[in-house]
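Notes follow once the structure below has been shown.
The other protein chains are all here in position, but one chain of the complex has been omitted.
As written, the chain order gives the labels A and B, with residue 1 at the start of each chain.
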Amino acid sequence: MTTKHITRKATRHISQNEGLIFEKSSPGKAAWKLPPLDVPEVDTAKLLGKQERKDLGNMPEVSEIEIMRHFTRLSTWNYAIDLGMYPLGSCTMKYNPRVNEFVARVEGLANGHPYQAEKISQGALQIMKTLSDCLLEITGMDAITLQPAAGAQGELTGLLMVRAYHESQGNARKKILIPDSAHGTNPATAATVGYAVENLKSNDRGMVDVAALAAQMNEDVAALMVTNPNTLGVFEQEIHKIADLLHEKGGLLYMDGANMNALVGKARPGDFGVDVMHLNLHKTFSTPHGGGGPGSGPVAVKKILSPFLPTPVVITKADGTLGFDYNRPQSVGRVRAFYGNFGMFIRALAYIFANGPDGLRQTTEDAVLNANYIRKGLEGVYDLPYSTPSMHEVVFSDKVQSKKGVKTMDLAKRLIDYGFHPYTTAFPLIVAGALMIEPTESEPKEELDLFIEAMKSIAEEVEEDPQFVLDAPHNTRISRLDETAAARKPILRWKPAPSAP
Amino acid sequence: MRYLPKSPADRAAMQQAIGIRSIDDLFSPIPAEYRLARDLNVPRQMAESEIVDYFKQRAKENGEGYTSFLGAGAYAHYRPIVIDALVQRGEFLTSYTPYQAEFAQGTLQAIFEFQTMISELTGMDLANASMYDGSTAAAEAVMMAVRVTGKNSAVVARSLHPEYREVLTTYAAHQEIPLKTVAYTDSGQIDLKELEKAIGDDTACVLIQSPNFFGTIEDVEAIADIAHKRGALLIVSIAEAVSLGIVEPPRTADIVAMEAQSFGVPLGFGGPYCGVLATKDKFVRQMPGRLAGQTVDKNGKRGFVLTLATREQHIRREKATSNICTNQALVALMVNIFMTVYGKVGLRELAKQNLAKATYAADQFSKHAKVLFSSAPRFNEFVVQTSEDPRAINSRLLEHKIVGGFPLKKFYPELGHAALWCSTELTTRSSIDKAIDIAVGRAADGDNSDRNLKNPEPVEVAR
Partner (left out) sequence: MPSPTDRKYTKEHEWITADGTIGITDHAQESLGDIVFVELPKAGTDLTKGKPFGTVESVKAVSDIYAPVSGTVMAANDALATAPEQVNKDAHAAWLIKIKVKDPSEMNALLSAADYDKFVSEEAGH
């Protein structure tokens, strides 16, 4: 079998086996030690009565070295940006600078209590204010909230403001238009806010069909949610016309900022007609994905929407100090306790500082350059369903390979053997068998060349021995997992074997 | 730019390969009038040392070195060193959601262990991989109860964290879920008689917190009986996870909506934290959030995958159980490691120390002021009523680098001059004694003047 290219990126490596932590537990082992109690002991039975807990069930008892080894071994079974390119389209897996982690852990910031007096919260408030100012400059918007905990909650917050705005105009309106290329969160969010969802077809260039929009636009439409560049990595060239069509009928333009990393320093949504947008600090601004979170989803708006921002908002008070303003009668309310994922604000701001205006622009340019370099390298090998120019990501399809029975997910699994994390599979939905590839700016030319080589090699393997690709991955600790069994009879927690004492 | 791995020669070679003359060619799809022709007005590029300096400076302006008696939904507990040593491993820190299971078994197995421990601690059948935080978990739990029961209103305890109630109000508004609030009694616990009256045929759930916002432990069993009699679910919100070490978990609840920040997550000025939902087996398909499940690979080897994904937004779109996409994976990993470090015995001992410290502090306070809600059991928080405005007391304490209790006037004006105080295992006896001395006017600096003589400007508490 042709595996000639595999060893250029990846190699075989000893990996440790490791059971579940519960299987290592035995009574009397401990990884903790409390200081002696400096107040009188309490009689728990007397204090708590029937509310006293007697047993903590199957909680583990293990030592510290076992914990270190356990989690270190688990970690080695993961792929990571720190190991190599992570070309997940629309996820923006860029380098997570370590200074971000360091400054987020500085005592005083890490230990600040959300309810401590404003007088001793000026540092945190200053960070929130400075980040807000930077994000407003980058997006070209007028006002911002940092409160939403993630992009999806940002969408929710944005649409709540859309709704509040329309209600203030006397008509909440009924529906949200969403292009068929959109991420699934968009319709899910619209439903959460009580709006009906109406699909908007893309045209043959992969963009919003402006004529269709004109036909569907009426006074029932509260907003259009558009991702720009969209999920095909294509910039919506008629974005201003789209904005005008909405605004003429009193609708608003919501931009999903998932792909803002294609625009930072090059174009500003506020300049091309966007009324409200969210940002994903874990995408564009380098805060770590951490295996699935935490995210952070600030929402930036134009002036007309600012009265509706969630409470509280950071303000400069008369004496020049910073504070929180809770007195906002038109606010949509609160979407999360406290002020948002503050730890992510620190990281995002550290990233902006490390880049400055020149670095932010160069970052965007390199991200777009990398995507186009891959596009060029794989054109002709994989089907390119839309020839429209790509920005920060490129979407191919498995049209050629599926003739041999090999689908995008199979190709993705084989890519693992080559030492790369797979690209995004089967999304966007408007491309059958999509391969959505986003290299980000963090990849050197050498890594991109290895990736292109790997993808070409896999395409050859499909021609020579499709079954071998269908059986991939071959080099991982475990082979393909039975997802059907997992879903039919879910096992969602460990339980001791019935024979155990 | 130090994060960008390309030389000018690399860029030139790549441009040539693509067939463009200038990088601007790639931006030509953006209409010229919207292309930014100037530098962004953001701070100039900084050296790493400058960045570190900047944030250290901000930390100094942020209560560094203060002793704090604040709880109220965010708790100061000791964080074992191994937590940060492990969560900063790049394989955890810089990996994505484990959709490609073969390449993410580390994250998946860790989630499975997390789900197991949360289930054990809460007394529920299963738990999800985490939610944003305790407030959104509570709101999501209410929406889940509406789906499970087919009923559409909710009854909420007034002793639920006020900001959780605010978040729920925001979420419920457009789901058309009417909310009814039930008062607390002199014990600090929910008023059972009023609760009984508040539940109607359309009540999907009763949402309480235990230990509640005042630190008081609710009689969950009695509340569950009342709710279940009327066909409503019981949701118990837990904001102080350490309580689970010594307080009987709400086994009779249907959904537990938890904030796990206490388990090894830094206070971090309010986030990121770690919400969790736990529930009974029969409700799993109505539960939002990611789930890791055990399965086998082609060779019969044990492995883990994200499962029951059809509940989620990326498949079900507008019909999803929630729009949530992320979990708090890295924060959940902190929680996971914390639970593993303390384990079966340590968590109980830790909780016992919290109980002892708060009991001591409340006893000391009760010699000089009124400690409210003393007839019901409590965990590590208690409410102190004073004749002086607690904001004035806090202002005096601040001068001694002490952050006093959380003034309750804004949310519970009926309690008058009251504040919510918290003591954890980190609170020392001497700091308790000192704080009380200053609070009641017997200032530790030898100034024995009566508190009424000292009346500085009340400080604005962040809330």
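Operating definition for what follows: contacts are C-beta pairs under 8 Å (C-beta built on N, C-alpha and C of every residue); 3 or more make two chains touch, one makes a residue touch a chain.
These numbers were taken from a predicted model, which means no experiment stands behind them.
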Omitted chain's touching partners, listed by label | A, B
Would you indicate which residue among B:179, B:192, B:222 or B:309 is in contact with the undisplayed chain?
-> B:309
Since one chain isn't shown, list which residues of subunit A touch it in the complete complex.
-> 483-484, 487-488
The missing chain sits against subunit B at residues 285, 309-310, 315-316, 319
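Basically, only the chains that are shown with their structure count from here on.
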So how far apart, in whole Å, are subunit A and subunit B when each is placed at the average of its C-alpha atoms?
-> 21
